[in-house]
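Complex shown without one protein chain; remaining protein chains in place.
And now, subunit A:
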Amino acid sequence: MTKPVLEIVGVSKRFGTNLANDGISLSLAKGEIVALLGENGAGKTTLMSILFGHYVPDSGKVLINGTALPPGKPRAAIRAGIGMVHQHFSLAPNLTALENVTTGTESLWSLCSRRAEARAKLLDIAQRFGLSVDPDARLGDLSVGEQQRVEILKALYNDARILVLDEPTAVLTQAEAETLFATLKVMARQGLSLIFISHKLDEVMATADRIIVLRGGRHVADRKASETTKAELAELMVGRSVSRPVRVAATPGETVLEAAAVSVRHQGVDTLKAVDFRLRAGEVLGIIGVSGNGQGVLAQLLSGTISRTSGDLLLFGKPVDHLSVADVVAAGIGRIPEDRNKEGAIGEMAIWENAILERLPNYAKYGLVDRAGGMRFASDIIAQFDVRGGTPATRTRLLSGGNMQKLILGRNLINRPRILLAAQPARGLDEGAVAAVHERILEARKAGTAVLLISEDLDEVMALADRIQAIVGGRLSPPIRNEDADRQRLGLMMAGEWHTEHTEVTHAV
């Protein structure tokens, strides 16, 4: 192997009592793609922030082409050819793509901006790496995938030779992710070195040359992609063997929720078009689809935060009018929102407050909050759902994503709801937490809860759902049975190809 372009030697970093990085070393060769794999909190992002000069390490150093980088100086890191693509883009939505790329590259004191030159350089880079983007488009008008391209272009425009991507696929659709990885391979072939952070095994195996596994702030393994397996990586990442729970066949009960030609029109756009589905007790109905196809609206509708424009909704066999959140909660419908930070919990409030907020009528007397009752409820959830990292009085923001999701699951499942609405329940969680969430969902199903699982993860839907419907452009396909589903067929359904075959499944109930 050639001389490494980047070496990280014995880097340690402590935050309070938490040792985020413990003597981590790694190296990166020219033209190589290295994946940094680890669970949330394993120290991946901290390590990359040290590399980029955002944090100063307590000990250890970073060498670029054999020269030590001064610590804590992002500008020096950029000059040394390191480019960072953040998970949350550092771009200005009101500027054009070109303006975003050139921001910070010109001296504040220069009188005129060299736009023509900049444009030529940008277009040249874009063409060379196949990163097509309209330089004059306002960033806010671009799709997330295109915004990411601008972020990558910005790094390349600064002559980056080493590109670091922090969970680049977290915000992308499947198709966008595949395009991105094709681009990364092109960049590597042209001599760039890449590090990307991920906790998704599939993409790591498919894209990286070498995989470095971090766990609990330590470097635990360094494997060539060709010499390892997903199972081995999963075990290395979690530190023990994790297996996702397995669904066992069961006979569903009566229909608890039925939608007939339900439509939602929002601000003049039909976001849900005459959808039909039937949800039965003791089964999981999976709604699969690429995000942005109306599943968010469906979840909101059933959560009680928006109302339908037309169509009929039957809850436990009775037609219902407009559903408010209070109605939904009172009817025994548990809800797991798509975005736990934005909708599921209020970070600045205590765990107990978040536990009871949606069921305040049960924890109020004469307009006063039953604090003791709320605390008890929260302790029960913490104990039964293995929420780690806090007591009922802890601020919720301090919980990790997985534990916050367990709290949300717990407050919904602890009272055995008749229906559970789970929107992207495992999104952004690490392997161990995903297994725990899935296990809880299957447990609820076994106990007779009807689960509506909305997901964009094929594996998740195939593992959990008894029947599967695809959502495309606000329309819902007819259901197919899990036994009849395979990736290819689901892929076609997600692309809207279901009219050729009519396999409405209605087993004898």
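The rule is simple: a contact is a pair of C-beta atoms (placed from the backbone, for glycine too) under 8 Å apart; a residue touches a chain by one contact, two chains touch by 3 or more; residues count from 1.
Assume contacts and distances are computed from a predicted model.
**Q** Could you tell me which of "Small RNA 2'-O-methyltransferase", "Spore germination protein", "Cysteine desulfurase" or "ABC transporter permease" is the UniProt name of the chain missing from the displayed complex?
**A** So, among "Small RNA 2'-O-methyltransferase", "Spore germination protein", "Cysteine desulfurase" or "ABC transporter permease", the name matching the hidden chain's UniProt entry is "ABC transporter permease".
**Q** For the full complex, which residue in A:6, A:47, A:208 or A:329 touches the chain that was left out?
**A** Among A:6, A:47, A:208 or A:329, only A:329 touches the chain that is not shown.
**Q** Looking beyond the chains shown, say which of A:134, A:209 or A:343 touches the absent one.
**A** Counting the whole complex, the residue in contact with the absent chain is A:343.
**Q** Of the residues in subunit A, which ones touch the absent chain?
**A** Within subunit A, the residues touching the omitted chain are 15-16, 54-56, 303-305, 324-326, 329, 335, 337, 342-349, 353, 357-358, 360, 364, 367-369, 371, 398.
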